[in-house]
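Here the complex is missing one protein chain, while the rest keep their positions.
A, B and C label the chains in the order they appear, each numbered from 1.
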Amino acid sequence: MAEMIWLVPLLPLLSSVLLMLGSASFPRLLVAVLGVGSVASAALLTMSIGMDFLADPQPFQMTLWTWMQVGNFSPGIAFYFDGLTLVMMSVITGVGFLIHLFSTEFMEQDSSYARYFAYLNMFVAAMLVLVMADNLLLLYLGWEGVGVCSYLLVGFWYQNSANGQAARKAFVVTRIGDTAMALGLFLLFTELGTLNIQGLVGAANQQWQVGDTLPLIACLLLLGGAVGKSAQLPLHTWLPDAMAGPTPVSALIHAATMVTAGVYLIARTHGLFLLAPTAMMVVAVIGLATSLMAAFTALMQSDIKRILAYSTISQIGYMFLALGVGAWAAGIFHLMTHAFFKALLFLGSGAIIHYLHHEHNIFKMGGLRSKMPVTFWSFMIGSAALAALPMTSGFFSKDQILLQAYQLPGPGPWLWLGGLVGALLTAVYSFRLVFVVFFGEAKTQTEGDTGWRMAVPLVTLCTLSLIGGYFVIPLDQVFPASSGDHPAHWVEYVSISVPLVGVLLAYLIFHSGQLNVSRLVNSSIGQSLRQFWHSGWGIDWLYDVLLVRPYYQLSRIMKGEPVDAVYSLIVALNLTFNHWLAESQTGRMRWYIASMVAGLILLLTLALQIPLEAV
Amino acid sequence: MDGLNIPLNHILLVSTLLFSIGMLGLMIRRNIIFILMSLEVMLNAAALAFVAAGAHWGQPDGQIIFLLILSVAAAEVAVGLGLVLQVQRRFKTLDMDDANRMRG
Amino acid sequence: MLMVNLILILLVGGVLAMLSERLGETMPRKVALAVVLVDIVYLLSQLSAMPQLTQLQAPVPDDPSTWLMHFKAQWIPAFGINIEFALDGISLLMVMLTLVLGAIAVSSSWTDVTTKQGFFEANLLWTLAGVLGVFMALDLFLFFLFWEVMLIPMYFMIAIWGHENRGYAAMKFFIFTQASGLLMLVATLALVAVNQNATGVWSFSYFDLLHTSMSGQTAHWLMLGFFVAFVVKLPGFPFHTWLPDAHTQAPTAGSVILAGILLKTGAYGLIRFAVPLFPQAALDFSFVAMLLGVAGVVYGAVLAFAQTDFKRLVAYSSVSHMGFVLLGVYAWNELALQGAVMQMVAHGFSTAALFMIAGSLQERLHTRDMREMGGLWQQMPRMGAVAMFFVVASLGLPGLGNFVAEFLVLLGLFQANPWMTAVAALGLITGAIYSLILMQRSFQGEPNARYDSHRLVDFAGREMFTMTVMMVALVALGLYPQPVLDMAQPVLQSLLELTSAGVTP
Partner (left out) sequence: MNSSQMMALMPILMLSLTAVVLMIQASIKRDQNVAWWITAAGFLLTIWGAGYARDFTQSVTILLDVDDWGLFFSTLIVFASLVSLILSRESFSREGERKEEYYLLLVLSVLGAVILIQSSHMASLLLGMELMGVALYAMIAFPEKGELPLEAAIKYLVLSACASAMLLFGFALVYAATGDLTYAGIGAEVDVAYGREPLVLVAGSAMILAGLGFKLSVVPFHMWTPDVYQGAPTPVTAFLATVSKGAVFVALSRFYLEAELYQYDTLIAALSVVAVTSMLAGNWLALRQNNIKRLLAYSSIAHFGYLLVALIAISIAQSIAQAQLISDAVTFYLTAYILTTLAAFAVVAQLSGEDDGKSMIGAYDGLFWRHPVQALGLTVALLSFAGIPLTAGFIGKFYLINVAIESQLWFLLVALVLGSAIGIYYYLRFIFAMSKTSATIVKTQPKAAFSGQDVVSIVLLTLVLALGSWPQPFIEFAGRL
């Protein structure tokens, strides 16, 4: 089956092209069959390739054609397949399929049905290319491709300018990171002479020593790309706004797959990062800081999707933390489990929004437990996994991360401690959501619970969120093995108990009301802190003041083309001369004679200069 | 030639003076008749210089040119006076400052 | 003779197109299209006569017999001026681009031009003929002749069929290019004089002038003469200000030709003449040139964002994109040069298409002001989708031609000057900003109530066909640019060798 691997991205791509060409004329059923079917077949294909691979775990490479050949620069349209690729492809096609299925119902009323599936299919294709690429340039193709698809889908409902604004923000902010990444590619190629990932890592290990400056710069540049795409500090601000897109899109792109591309990139190039311990430390710190910042912010949001968005940022922060401490497999594991439970949560929220007349504010919901049981259980399971309650998938992956962080020599315990705080907050905000939305009194009328096309994905994802922790992912060949020894037991106990404390806190504050925090919240410090957290730590504001507004200002000043002023000056000068000279043409003869006389005198003066001296 | 041996430069100076007077007249007179007269003065200044130079070199050429200049001046003035008549008829004035319909 | 015939067909075709107006209002455009197609078919049929094309042999720059084709006939022997054409990979590439975009331009004038169609199509064909001449002439006098003469029909196209402010725009365009052309003329003549003093022979042939030896000072000034002429046409910062006006005011077909082809003559001139003729001076100057390139990239992008006029925005985007070409040329290594060549081709298609969309919008809405647009996707989804495609192409989406170009330029530039690359890479970000705002203001956002009452006609068959041709071209360039790269590779290779021999490190 392995030689069929190119079909995996091609199928969704073809379907996407077909849907675009025939968007107006295709009946809805055909659109749905094409859109879902292509991803389903890609998933099946992935599955069979994966079976083969698990039977004989041999990484392989496949070149379709040489993309371009200039001198010794010859990246190919080529795929590389190993355990990591398999995990990523499975998540993309698997979760992707479920979300496509969910969408067929979710988007049923939308007039741009075909356009939606065209974009979504294209996204799957691009994302697959990203994870399958054997060289960084092709990866970059997928990387930008998913960016554009994200842009298109966030701005899917284009009639509303706010959506367009959010879509542009998403694209431009990630583009900043991408540009850093592109510079990283230039540096890597210039220094190492190849962009092939395997070759690159090999060459780097030959040419560079651990701790050299060049790998550090290269890694930081790549990290720039990763930070942008994965919405980490300081380029995270686009993700909450990106929730403007249809909710399944948020589930697929902004939770399960695209935003984790940064994690994938670092994991894929871990050979380079190992050469730059400082860069790894930066990754870890960024991850931790992001996860805490986002968790605090999530706590303050009232928009259901924004809560989930910040939660995503926070969780990816965990993954970065994992990468930074060298827990590669744990990071990818968390990536996978996160894909399950966060997709679940988003789809669940999508179902709520769908049946609650596009209501986003959690405080206008409430009491949905009985009215939407499927959704309620989805949320319960999803939140449990998110909060890393024991035995859920999230528990296994997060636990691994925290433990390996603790083991890092030096700052390890501190990172662990930070992670714990994050975990506590995660539990609090996720169950705050559950309690506020599903318990208490109903505040809005619903239109019933989900249909089967929504229910099936929800149930499937519930299952995965519960059992995902038991999956064994074939990453042993990809990453260097982590040290086998375990830290002291108390560390593990603490890690397990913290989320439970969080849930308890959430229960006390948001459900039973036994813990009254209103005094704290309403105090002036509390208010301003709340405001601060709510606004995402003011980072959006900071960018607005530092970058966006100056850019607008600059372009407004420049609009009149300042360079033209130089040419206008030249023109004005010529016109002035023209004016003066034309004025001199008075038409009066005596004046003309005078000018001739003056001219004669001038001529004589000039001509007689030297002879006068000679005389 | 004998008794009257004025250096060439002196005569040239005189003719230059004459030329300048003519030029000045051109510049300050507004009446076309005076303008034509000033032109005559200028041309005659040149003619005087020719005669003097011819005398200096002992050649007849200077005087021949003098004659030519006379005839040229006559022709110029003849046409000029013809135009003056037209000017008087059409502009009702001889003041050349009024003839400035074309400018710019 | 192929090269002469290509030009003659267009020249005569122009006359025919003009005369055909008597047979019917719509005849000229049909004739014009037929003429361009005949030219294309003729060129393709003759490709087999170029055996070197498939062998990828590097032509020796100063030996015309190694080129794909060479034609020489005496013209003004008194000055050693010949009618000398030669074709190598790059010229061939540019000739093909010219003809394809020429056909597209004719098609874009289909409904756009309603008055004096005969004269319009004639001017269009004559401009194409002039451009072909520029790309093929290897006698510097002949080159200059085509360089100048092609502007006249272009001038008429803007001045007669342009929009509200056409007089100003056409004048500005003409004066900028002519005045800079004068500098080139002076530089050419000076170069010939230097060569004549050294060898005693008048010659304007590129092949004779390549090895003219002169003092560094002289070379520097002469190089500047060529540089300014080419950079004005490119257009590079700070000589670009004619372009937004010319583009905005030109009729659609004019913009297509201007952006798609005419600008490329500047880039071509830099690669063919400005650097190889004065390798040392060009090397010494490269830092300044690259600085101008970077400035153009960023400046063009910032100003593009500020515009409210659809065409003006695209015009400024051209300034930004052509900045990459300037960078690529003066980085002067194979990667960057290939990138520059790719950019010439890819930008030709992407910008031409955007101008055609602008033209279609103007035809339907009678405005180019984006403040009066918005939400047009709803009424014209096909046009919106096409516009989206070219917008993402122009912001450099990988998989499309422009990306390959910009990436290669920056990659090559990084080897020459990493810091410059870092600044130039800002163009990728700013490019995204203006490209997306273009989309937002025109096709997305709230539909403008002005157009609720009347139905806007979406792209129909003819328009979709030409757009599809360009989309396919861009995808092909983006995913398999090798044919283009292969065509340019031997030429660039030999140029690099030539200049490295003429440079003291």
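What we mean here is this: contacts are C-beta pairs under 8 Å (C-beta built on N, C-alpha and C of every residue); 3 or more make two chains touch, one makes a residue touch a chain.
All values derive from a computational prediction rather than experimental measurement.
> Which of the displayed chains are touched by the chain that has been omitted?
Hidden chain, whole complex, touched shown chains: A, B, C.
> In the complete assembly, which of C:9, C:27, C:69 or C:159 touches the absent chain?
C:159
> Please give every residue of chain B in contact with the chain that is not shown.
These residues touch the chain not displayed: 8, 12, 15-16, 19, 22-23, 26, 32, 35-36, 39, 42-43, 45-47, 49-50, 52-54, 56-57, 59, 61-62, 64-65, 68-69, 72, 75-76, 79-80, 82-84, 86-87, 90-91, 96, 99-104.
> List the residues of chain A that touch the chain left out of this view.
Output for chain A: 574-575, 577-578, 581-582, 584-585, 587, 589, 591-593, 595-596, 598-600, 602-604, 606-612, 614-615.
> For chain C, which residues lie in contact with the unshown chain of the complex?
Listed in rising order, the touching residues are 75-78, 115-116, 144-145, 148-149, 152, 155-156, 159-160, 167, 170-171, 174-175, 178-179, 182-183, 185-186, 189-190, 193.
By our rule, only the chains that are shown with their structure count from here on.
> Please tell me the distance, in whole Å, between the geometric centres of chain A and chain C computed from their C-alpha atoms.
Here the centre of chain C sits 37 Å away from the centre of chain A.
> Report the inter-centroid distance (CA atoms only) between chain B and chain C in whole Å.
65
> Can you check the complex and tell me which residues of chain A touch chain C?
20, 23-24, 65-71, 73, 77, 115, 137, 140-141, 143-145, 148, 151-152, 155, 158-161, 164-165, 167-168, 171-172, 175-176, 178-179, 182-183, 185-187, 189-190, 551, 554-556, 558-559, 561, 563-564, 566-567
> If you look only at chain A, which of its residues touch chain B in the complex?
Checking each residue of chain A against chain B gives 582, 585-590, 593-594, 597.
> Could you pull out which chain B residues touch chain A in their complex?
It comes out as residues 23, 26-28, 30, 35, 96-97, 99-104.
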